[in-house]
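The chains shown are only part of the set, and none of them has been moved.
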Amino acid sequence: MGAEQVGQRVDELERRLRALEDERDIAQLIARYGPLVDAGAATAAAQLWATDGSYTVEDNRMAGRAAVQSMVESEAHQRLIDRGSAHFLAAPVISVDADTAQAVCESLLCLRHTDGYTLLRATANHFRLARIDGRWQIVERTAHLLDGSESARSLLTRAVH
Amino acid sequence: MGAEQVGQRVDELERRLRALEDERDIAQLIARYGPLVDAGAATAAAQLWATDGSYTVEDNRMAGRAAVQSMVESEAHQRLIDRGSAHFLAAPVISVDADTAQAVCESLLCLRHTDGYTLLRATANHFRLARIDGRWQIVERTAHLLDGSESARSLLTRAVH
């Protein structure tokens, strides 16, 4: 095997390995969301987003990290986690294109009640992500209750075809 | 390091990388199922299966892509997704053997009702997959309600030992 051929094979291995690492990094980023918001770690949760990233849940659009942090610190969210909540995200479908990516997953919101837990919400989630300063960050997360609406369905099919 | 030794190390890296890529491809294939059926994307859902693949849920055997597509288009399934459903699959245990593979995971079916969601089903799933035309496809999916039966239990242990 000549030196040139080895170089090409090593180039190709690096390219494929980087693709796997990107997908791993994005999956891990998304996996952090539930534990962080259920722990009330507002700053760390907000830092999953890009500085100017957004998070839209139905008609409520949070723009910027401070808005995500405020949501976690809000009385409504604190009530959930004081009672005991699980923001439970499925493993996402991920597609990476150089320094941007998309991901789709469903999520469940479980809330403790007298005897066991109730399922408050089941949600469709679409993420747009970007590699910023060498780290994957959420540029836009759009979530919609799985309520039979076209809004929810179109989120689910955006990145999975 | 001699040229021959480098070649062997690069061969080995390619083999291990391909194993990771196969597992990633299979995990992504399975992760697509929930979003696609909850969106009602019947054709795309059916294409997760091999042309002659099958999907058996308890005693109901769907044979071929057209049968999977018909299930998604059926009145019963449309009623679920019009109301709002989440077919929520756990990250699968995967074992690959060259061009065939097995995977096992549990899944939940959540359905919207007046106030929140109910958990209609919790299911054991076993997948047999094959690399066909360079793409992993489901050859056989067998699902059984987690109802204490031996049928459900045997699915869970098939690929995880």
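Per-chain numbering from 1; labels A and B assigned in written order.
Keep in mind that, in the parts below, a contact is a pair of C-beta atoms (placed from the backbone, for glycine too) under 8 Å apart; a residue touches a chain by one contact, two chains touch by 3 or more.
Only a predicted model underlies this, so the values are computations on that prediction, with no experimental measurement involved.
The complex in this file is a homo-oligomer whose displayed part has 2 chains and whose full count of copies is 3.
Here is the rule we go by: only the chains that are shown with their structure count from here on.
Between the Cα centres of chain A and chain B there is a gap of 22 Å. Remark: chain B residues 3-4, 6-7, 10, 13-14, 17, 20-21, 24, 27-28, 31-32, 34-36, 38-41, 44, 81-91, 108, 110, 112, 116-119 touch chain A in the complex.
Every residue of chain A that touches chain B in the complex is listed here, in rising order: 1-3, 6, 9-10, 13, 16-17, 20, 23, 90-94, 104-106, 108, 118-122, 124, 145-148, 152-154, 156-157, 160-161.
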